[in-house]
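Heads up, one of the protein chains got dropped from this complex, but the rest are sitting where they should.
Chain naming follows the written order as A, B and C, and within any one chain the residues start at number 1.
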Amino acid sequence: MLISEDGKRFYTRLRPGHRQHTHQGIIEHDDLIGQPLGREIISTTGHRYLVVEPSVAELMKGVKRNTQIIYPKEAGRIIFKLNIFSGRRVIEAGCGSGALTLALARFVAPAGRVYSYEARPEMLANARANLEKAGLADVVTFTQGNIADGFAENGVDSLFLDVKEPWRYLPQAKSALKPSGFFGAILPTTNQVSELLNALKVENFGGIEVEELLLRRYKPAPGRLRPQDMMVGHTGYLIFARNVPLDLTPSARQRKINWKNRAADAE
Amino acid sequence: MLISEDGKRFYTRLRPGHRQHTHQGIIEHDDLIGQPLGREIISTTGHRYLVVEPSVAELMKGVKRNTQIIYPKEAGRIIFKLNIFSGRRVIEAGCGSGALTLALARFVAPAGRVYSYEARPEMLANARANLEKAGLADVVTFTQGNIADGFAENGVDSLFLDVKEPWRYLPQAKSALKPSGFFGAILPTTNQVSELLNALKVENFGGIEVEELLLRRYKPAPGRLRPQDMMVGHTGYLIFARNVPLDLTPSARQRKINWKNRAADAE
Amino acid sequence: MLISEDGKRFYTRLRPGHRQHTHQGIIEHDDLIGQPLGREIISTTGHRYLVVEPSVAELMKGVKRNTQIIYPKEAGRIIFKLNIFSGRRVIEAGCGSGALTLALARFVAPAGRVYSYEARPEMLANARANLEKAGLADVVTFTQGNIADGFAENGVDSLFLDVKEPWRYLPQAKSALKPSGFFGAILPTTNQVSELLNALKVENFGGIEVEELLLRRYKPAPGRLRPQDMMVGHTGYLIFARNVPLDLTPSARQRKINWKNRAADAE
Partner (left out) sequence: MLISEDGKRFYTRLRPGHRQHTHQGIIEHDDLIGQPLGREIISTTGHRYLVVEPSVAELMKGVKRNTQIIYPKEAGRIIFKLNIFSGRRVIEAGCGSGALTLALARFVAPAGRVYSYEARPEMLANARANLEKAGLADVVTFTQGNIADGFAENGVDSLFLDVKEPWRYLPQAKSALKPSGFFGAILPTTNQVSELLNALKVENFGGIEVEELLLRRYKPAPGRLRPQDMMVGHTGYLIFARNVPLDLTPSARQRKINWKNRAADAE
């Protein structure tokens, strides 16, 4: 990643013979390859750039977008709540521009796997290109198709739905998830959240939670510390739940004890 | 993890012959070992428990505490911003009760390493016990000592300070971090944030950011969706920066171009 | 208002011969009457109290409650958005414990009037007592009854509904409000907000707005400035709109131009 003196950021994969065009001249990849990070480099027009390793968050912001992406503040939370780490197997649908795919891939690598579904072929192609650029495509299986037909995998640790009507696909999600597996979804409107909550209860999901994250940035001036004037007011509501198989919870089936409400109340 | 019908949660490591005492009877570990997750189990007094795999967030909440811990909402953000994933090497000081240590260990495993420093021996012992209980102690090197004397490691990818006066240890942090490495800290008061920002600029850190995260939970009732009455109003301010070596940025040294301000302004 | 050394607050109306019992002794009203504010007074047990004039916000917090009250942070906003000031006429239903009634009365006095409706007689009696204690009952007309039967007043400047199903009473509200008059409501759940928004559009209300206010308090320590640990996460959603008579907006009636959407979009 290159940061210009005026704060613009450029994300690129270094390849011998290639060059990075910026608004302030050109930088040869060959001048970067093999050189230490954390240093300055001078462009062909004499402008200075700082060369740093990008974080996952910065890689996510750098994906080529043809949809609204999931932002790093939500992605960090999703990784945590869905218990994604090295070696885990996780399903994601739909992958959109691949920003969350990138984060999931980063955290399951090297031994785990991301199964990423997307209905629209051009989206899938763009997401795949974004993952390749980030060097993480080898831990992702991309599938183009309609998730109403079910997922090809089963026993996965976690499953995340970023689709308009996630409540339509809960039986498919339960089939793919291992018992006690982690379910998550993101939705922009309160009406959708209500609809999904209804369906999660019908499908006997447990430990249901709804939340939203507000990130407040500050101007980092030591003598004039203050929040930034504008902030993102809304990206989406996050919904989390656990896969509780009906045949393992006789009380839910027979005696109507409602595990999920109790679990959720305990938060 | 066991969840009782009335929502209480119990975290335990299963060992043959052991038993879990709860407020509602006893559960034999032997009845859990080898059994599927996502199912009910009945205690000696006839009470039902749901058996699920705990997430990292749940493990963090379950640590035995003798200090204020870093909460999962901040930990998820720290993992993301410090670029912690499988194989990375990260220093943390001080480890306190080990809640963040646990999260760092979970994400660097199996190939990475957490170097955790703590001045108070009894804290260190408790943190180590918490990590052992979570099965993650083998990727952590605990060191008891004063970080004013410097860190034993160098070239680490990331470094996080959860100490009262982090501004005192920035030269030591720079020595331990690789060029372009990720620095982070958490502080409760605005006065401390100002002090740290000052020191970060003096020490030529780059890409300085200050932020806080607000997590808003909702009651998951589909027909009466609403935020919870009370929320956590403050845990701490998060500060992030990048290690920019002075000898690699001649303009910062000679011509007083201030990389870090520009980078921060770009947010 | 009396503030004890340990921060407890006591609200009282001074009457000759009366006395205020506290957790730290007794204070004679006669010792307060005619004395300057902003001073200390000593109770019978030797404890010190600070004597100050209560603000409207403090009076609201001091009402005897038999219901959830509207909090000062929302009340200040409601006063502003409903354009309540000296001389205005405003309808409120239901009055509950009278906390908002008190604020409305304070701001319309001396020449204006609050018409306060409440279905439950014991609520009304308590609200009336709270207003009398605050010395503001003379600008309030209390009516016990069902607002489904309509309001006795018409041409009022503003109207506020704090009832469970405000969407049932919009025709009555329109009849009571002057053209362009200010409508407001408070509701705890998103489902109720959706229902009210639907009804407001059907009834041709204009300039519809939905909002919520978050108040974040800080510990006032100059050297350790920080937000308080816990904050109120939710009291209610505020909905505001303007009374646009159908017979004055031929385009809404004939040509289906939707004034209220456009007005709301302009926010």
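The rule is short, and it goes like this: a residue touches a chain if its C-beta (ideal position, glycine included) is under 8 Å from a C-beta of that chain, and two chains touch if they have at least 3 such contacts.
The shown structure was predicted, so the numbers you read here are calculated from the model rather than taken from an experiment.
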Candidate in contact with the missing chain, chosen from C:Thr45, C:Asn83 or C:Ser175: C:Asn83
Options A:Ala111, A:Ala152, A:Val202 or A:Met231, residue touching the unrepresented chain: A:Met231
Options B:Ser4, B:Ser194 or B:Thr235, residue touching the unrepresented chain: B:Ser194
Interface with the undisplayed chain - residues on chain A: 188-191, 216-217, 223-234
On chain B, residues whose C-beta touches the chain left out of the figure: 190-191, 193-194
Those residues of chain C which, in the complete complex, touch the missing chain: 3-9, 36-40, 48, 50-53, 55-57, 72-73, 75-77, 79-83, 85-87, 103, 106-107, 109-110, 178-182, 190, 193-195, 197-198, 201, 206-223, 225, 228, 237, 239, 242-245, 248-251, 257, 259, 262-267
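Note that in this section only the chains that are shown with their structure count from here on.
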From chain B, the most remote chain by mean C-alpha position: C
Centroid distance [mean C-alpha coordinates] between chain C and chain B, Å: 43
In chain C, residues with contacts to at least two other chains: 190-191
